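Note that one protein chain of the assembly has been removed; the remaining protein chains are unaltered in position.
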Amino acid sequence: MVSAVMSAVESKAIRRRNWQTNINAWLLLLPAVVLLAAFTHYPILSTIYHSFHSLSRGGTSEFVGLENYTFMLEDDVFWQVLRNNIIFALATVPTSIGLALLMAVWVDKKMAGRSFLRLAFFTPTVLPMIAVANIWLFFYTPGYGLLDQFLKSLGFSGHNWLGDPSTVMSCLAVMVVWKEAGFFMIFYLAALQTIPPELKEAAQVEGASRWYFFRRVTLPLLMPTTLFISINALINSFKLVDQLVIMTKGGPNNASSLLLYYIYEVAFTFQDTAFAATLTVTLIAILAGVALTKFVYLDRRIHYQ
Amino acid sequence: MKFKTKALLTAGFMTLASLGAGTAQAVDLTMYYPVAVGGPVTKVIDDMVQQFHKENPDIKVESVYAGNYTDTMTKAMTAMKGGQPPQLSVLFSTDLFTLMDEKAIVPIDEIPGADKEWLNSFYPAFMENGRVEGKTWSIPFQRSTIVLYYNKDAFKEAGLDPEKPPTTWAEMAEMSKKLVKKDASGNVSRWGVEIPSTGYGYWMLQALAIENGQKLMNEAGNQVSFNAPKTVEALQYWVDLAAKEGVMPKGAVEWGTLRTDFLEGKTAMMWHTTGNLTAVKEAAKFNFGVAMLPAKERRGSPTGGGNFYVFKSASPEQQQAAVKFIKWMTAPERAADWSIKTGYVAVTPAAYETEVMKNYVKDFPQALVARDQLEHAVAELSVHENGRIYKIMNDAIQSALTGAQTPQEALDGAQKQSERFLSRYK
Partner (left out) sequence: MRQKDHSVETIAAWALALLWLLPLAYSLWSAFHPSEYATRFDLTAPLTLDNFVRAWNQAPFARYYLNTLMLVTMVLACQLVIATLAAYAFARFKFFGRDVLFALVLVQLMIMPDVLIVENYRVISGLNLLDTIPAIGLPYFASAFGIFLLRQTFKGVPNELVEAARVEGASSFGVLWRVFVPLGKTTYIAFGLVSVSYHWNNFLWPLIVTNSVESRPLTVGLAVFGAPETGVDWSVITAATVMTMAPLLLAFLLFQKQFVQSFMRAGIR
């Protein structure tokens, strides 16, 4: 009603101001938009495009429909790396979250030397994965590596840790947990510090045990953090492949290979970019699936407030 | 003095003129070289390159070290796809088919300056991998065969004759049993023999297959015989060394750390490239011997290592300069020097006729074993999609060695997968 009586001049001015706002905003966004388009959106689309084409060694490209996909589904290695990746995620995500929680609870308490504890737990996080891999590689070296020396001193026999398909994944998982737990601890620590101390005092007055309080109050309050960390850790487990380059090259017999490492191998060692694109589409689909789950189920409440 | 300078200058100009460059500018060459940065070999190559530049100021070679063979091949291919290929590179002699399929390289014998006499001066066994369709595509340089290194002190300790290394498969297994040493709690402190299975497992299996009388591929590079009965038998022998005889550790034996194992006395024998000879010689604190690989039906080892390739995208001037460089690098004195410093086989018979080499082998006859083995040697496995086929083969070997599959199953799988890729080239 009011707008109806608004004078034409005024609405024109508003429109012009809108215009200006629009232009200003878009100009501000221009660099980000261009770069994101060039290195995120365009590559995603072009990956999908290439996955439907074959690229012969001569360099000619032709549409092949789903051929690359059938090729992928018939590829034993693909299924193995996918399985490996799921196992890797299942092995590292819950363990590192559990440990992170434990660490956070300890560090949050007024414990002797807690800043030292925090330092010890967090340090691995700032180290390059490639350096960490170098150190751990020597841990696991059969015969004279640290782990074997330790076991031998206890009278056990040595073991070819990274050379045995049944142990290699666990060895890498232990290393990744070591590196990641401290990172997740930080999130818990932040969350713990937002829990009002009155709650605890009240519980103490009521005579509730510490364990009871932790289970019934702390843990539920930390739930959003736990979910957030889980998602991040899950995504991370599909990204972490640096260690493979140094430690196992995905071996023995692909027992430690992960999807992204396989993509790297196919694209840059075997020079089969069409197949690499097909594998990348799978990886993108997985990540997008995780992301959608997150947005649909978890972020509803706090959806860009 | 003055005259000399002038003569040199004139010579320089003439070279330039003959190169057809027409300008007084130096020719720049980028060379990819398969060695980890920081290793002793880096230094050797750097020194050679510098010496070459001193003698040939009109050519400047920049060497790029990119890791092992696979890494370097990856880098070279990636750079080529990105439009910035090197002008020359040392890559697996067996990458030839892949490089041809990618239309990456030119035949060396078509470049002016590569004369017949020079091309025929190399050991024929080393030229085998480089000649296809009647053309010479690559020049051998960092070449090797597999040899058996053995710890003489350990032999003595085990009551074996240190001058009599095993000559047959059966002997090797028998002797290994005697060489295994266990500590009080029954843990093995020294193994009998180790054959590396990571990285170059296919190479080791090929050696075993050759000794068993089986070739692994055809000349055209599109057919492999991975699950032929004799190949399976070869792998079975390897697996049995660990599983049945208990003389080799179970699981994968790391190529990279095997030498350290040997030097630390963790294994009495190892199969390894002769390219390690000098490093072993310098670090060994015990007497060691080098022997040809033991025989089953026959002696034998695949040749191995890297050749020089010249890239197609290089300008004619660069290609000629590259040939000049390669010629220089493979000249007898240099080849001898290179062999002495590393342990690789010098690529021409003439190198073994040089004074330095003669003196060297007088004191260190071990240096001749790999060369003498050449008469039994067979070209290394070389097919289309080489990188992939190697990977498939290595995976199969590892799965057999770790007991995940029987040799028959593993090699059947490898054959099937390889055929999937090779069918494109028939």
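Labels for the chains are A and B, by order of writing; each one numbers its residues from 1.
In this section, contacts are C-beta pairs under 8 Å (C-beta built on N, C-alpha and C of every residue); 3 or more make two chains touch, one makes a residue touch a chain.
This one's a predicted model, so the numbers in the text were calculated from it and none came from an experiment.
With respect to the chain omitted from the figure, which of A:26, A:156 or A:212 is a touching residue?
Selected residue, touching the omitted chain: A:26.
Of the residues A:13, A:35 or A:73, I need the one that contacts the missing chain.
If we include the chain that is not displayed, A:35 is the one touching it.
Of A:52, A:71, A:122 or A:214, which sits in contact with the chain we cannot see?
Candidates A:52, A:71, A:122 or A:214; residue touching the omitted chain: A:122.
Provide the residue numbers of chain B that touch the chain removed from this figure.
Counting only chain B, the missing chain is touched by 32, 35-42, 64-68, 71, 75, 78-79, 81-84, 255-257, 259-260, 276, 279, 283.
Just checking the interface: what residues of chain A touch the absent partner chain?
Chain A touches the chain not shown through residues 21-22, 24-26, 28-29, 31-36, 38-44, 46-47, 50, 102-103, 106, 109, 111-113, 115-132, 134-136, 138-139, 144-146, 149, 178, 182-183, 186-187, 189-191, 210, 235, 238-239, 241-242, 245-246, 260, 263-264, 267-268, 273, 276-277, 280, 283-284, 287-288, 290-291, 304.
Operating definition for what follows: only the chains that are shown with their structure count from here on.
How many Å are there between the centre of chain A and the centre of chain B, using C-alpha atoms for each centre?
40
Per the contact definition, I'd like the list of chain A residues that touch chain B in the complex.
57-58, 76-77, 141-144, 152, 155, 157-158, 160, 162-166, 249, 251-254, 265, 268-272
Which residues of chain B touch chain A once you look at their complex with the stated criterion?
Those in contact with chain A are residues 70, 73-74, 77-78, 81, 98, 101-103, 185-188, 197-199, 249-254, 257, 261, 264, 266, 385, 387-388, 391, 394-396, 398-399, 401-402, 404, 413, 417.
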